[in-house]
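Have a look at the structure below, then the notes.
Heads up, one of the protein chains got dropped from this complex, but the rest are sitting where they should.
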Amino acid sequence: MNRTLARKIVRYAVSLLIVVLLVFLLPRCMPGDPVQCLVGEDVFLTQEILDAVTAKLGLDLPLTEQFRIYIGNLLTGDLGYSYTRHQNVAELILDRLPWTLLLTGVSMLIGYTFGIIAGTWTGWMAERKMSKILTSFGVVVSCIPPYLLGLIFFSVFVYQLGWFPYKGFYTTPDLFSVVYHMALPVLTLALFVFVRNMIIMRGSVLTERNQLYPQFAKSLGVPQRKIIYGHVMKNAILPILTHFAIDFGFILSGALFIEIIFSLNGLGRVMYTAILNLDYPVLSGLFLVIAVMAVCANMIADILYGIIDPRVKRGDGR
Amino acid sequence: MKFDRRYILPGLLILILLTVAAVPGLFAPYSITDRDATYQAPGPDHLLGTDNMGKDIFSLLIYGARWTLMIGFASGLLAVFVGTAVGLLAGWRKGILDEFLMGTTDIVLILPKIPLVIVLAAYLGPGPSVLIFVLGLLSWESIARVVRSKVIQIRSAEYILAARCLGFSDVRIMVREILPVVFPVIVPKFVLVTAAAMISEASLAFLGLSDPLMVSWGGMISDAFTYSGFLRGMWYWWLPPALCIILGVLAITSLAFIHERGVREVVQV
Partner (left out) sequence: MFGKNTFIIAGIIFLTLLFTAAAGCIGSSQTDQNAVLKIATPNEITEASYFGNYNFAQMTRVATPPLVQVDENGEYIGALAKSWTVSSDGKTWTFTLDPAYQWSDKTPLTAEDVKFSLEYTGEKVTTSPSWIKNAVITTNGNVVTIGLADPVYRLCGDLAAINIVPKHIWGSIDDPEEYISAGPYVGSAAYYVQSVDINSATLVLAANPAWKGTDPYYGTVEIHWFATEDAAIFAMLGNECDTYWKYGASFPTGSAALLNSSEKFTGVETPSLKMSYVGFNTISSQAGGDKAFRKAVAYALNYDELVEISASGYGMTANAGFIPNSVPYYKETPANIYDLETAKSKLDLAGYKDVNGDGIREDTNGKPLTLTLLSRDKVAGELIKEYLEKAGLRVEYKFASDLNAWIELKDALAYDIAYNGITPKGMMMDSGWATGYFASNTVGAGKLQNVDDPAFLGLCSAIATTPDGGMLRSLISDLQDYYAENMPGIALYWCLDVTPINTEIDGWYISKAAGILNEINLVSVHPVN
């Protein structure tokens, strides 16, 4: 048990280190002027500012020394400065993060809940026609690039039918307006989360169904509903947890496209603008934050896994 | 083993796509440099109309298969190569090496892929090789895992032990004896990586991070969006490549699913 724990901690630490190293080395190893890469392209700058950046980051110092300064900055929460936006990268990300988390959080909540329920049902009732239709629907949706579905939804539900607003998180900052504006983006993103989880859950339930205990419970007279949603679902949910961490990155990138299409000013839009302006400080900072969030998601999944599955606690799980 | 009829439809579809990608000149009525009047609606001369430069959209669709499949399969192959190598090594040589390789695998699994691809493409500049490398080098972890567990499973099998006793080199045993056994578990993973890479390419093209000179399905959708095909309601410009991506990915993933299910059924019997 302790060994597993130690191994996990080492892995998380190393992945964090790799992310930090990547962000540090990329602008410095790129062809061209590192100052330009750290400041961003298409920025009007005076020589004084360029000199100030060089001095602050110590770009004339040896790499090890630069790395020390960089780590020092990171530890004080300094992710760099965007000269295109005249803003602190950390403040910028902190400002936009809650909106993106709201979008992804609600989508995940809806997607996971319905995905798990639907997956359990389609897995248990795999022979039914409805189940087959639902499964095929899920497979087809999961083969569509997220941005394409977003575009189609935008043109149909917003432009043609006029059911949803064109842009923004709200018109007036109140709950009703936010719900109205977020409805379509959340539904689009939730659809992807839903089909992914449904497919994983279905496969997992199919495996569980063939085990002995459900039949045993059935012979004891436990109601079918209780067997499925009580016992089978609880056991079959483990692969979902493993996938949760991997999904996290996927959902965040899905949010990126959704935010562009529905003009929502979250982290995805920040990233898109940074790509267009080649605003490297923002790109690096965003990647760092997203990667750290992904590592955290993995840790949470690990902990949850341990709580739900006693086999892991006993130490005989992988 | 009986031939599974469920393979026919997706298999046929992939075969068609591959043929088209291999010799697009045979199927396309025009070359990708031929031009006619711009923004034409579908008609007898141009099955799917023409784009903003007056190029035949149907021909572009045919030529687009090449790059899209190329990026998909090349990333898949790269992932298989790295994944198999890591899995074989880790499974064969337990101990520190296994620990190290599996640790690396976990780390690759943790890194958020699309954001990493975006950052790398933004720094390195868009291009097909960057796409293939990044997509391929970030997708091998699941392959490494299945290969490793399979290797551990058969490592102590008698015929392997026999080969070892006979003094065959490790490399020879791996290539001759283990690889053929591992192969069936790699195939579905390979096609899944391929499918994911095709979707990623389309997404990156939308962000302007794919090579714009390359005729790919994702690039066509992105062009339709850039040159107001979407606004003009030219569904015959962006929908066919979209359908091609969806169908291609669908065919490839269903092959994987059928294969996996087949394996499972065989194992259970």
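We call the chains A and B, going by the order they appear; numbering starts again at 1 in every chain.
Assume a residue touches a chain if its C-beta (ideal position, glycine included) is under 8 Å from a C-beta of that chain, and two chains touch if they have at least 3 such contacts.
What you see is a predicted model, and the numbers here were worked out from it, not measured in a lab.
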Next item on the list: Just name the one of B:Tyr30, B:Phe225 or B:Phe257 that touches the chain not displayed here.
Entry: B:Phe225
Next item on the list: Using the definition of touch stated at the top, determine which of A:Tyr159, A:Phe176 or A:Phe216 touches the missing chain.
Entry: A:Tyr159
Checklist line | Touch with the omitted chain, as defined above, among A:Arg128, A:Lys167 or A:Lys234 | finding: A:Lys167
Next item on the list: Kindly note down the residues of chain A that lie in touch with the hidden chain.
Entry: 31-32, 41-42, 44-46, 49, 85-87, 92, 99, 154-155, 158-159, 162, 166-173, 259-265, 269-270, 272-273, 278
Item checked: Positions on chain B contacted by the hidden chain, ascending -> 33, 38-39, 52-54, 125-127, 211-213, 225, 227-228, 230-232
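Operating definition for what follows: only the chains that are shown with their structure count from here on.
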Margin query: Suppose each chain is reduced to the average of its Cα coordinates; what separation in Å results between chain A and chain B?
Written below: 22
Margin query: Applying the document's contact rule, which stretches of chain A touch chain B when the two form their complex?
Written below: 7, 10-12, 14-15, 18-19, 26-27, 30, 37, 139-140, 142-148, 151, 155, 210, 245-246, 248-250, 252-253, 256-257, 271-272, 274-276, 278, 280, 283-284, 286-287, 290-291, 294-295, 298
Next item on the list: Within their complex, state which residues of chain B touch chain A.
Entry: 99, 103, 106-107, 109-116, 118-120, 122-124, 195, 199, 202-203, 206-209, 218, 221, 225, 230, 242, 245-246, 249-250, 253-254, 257, 268
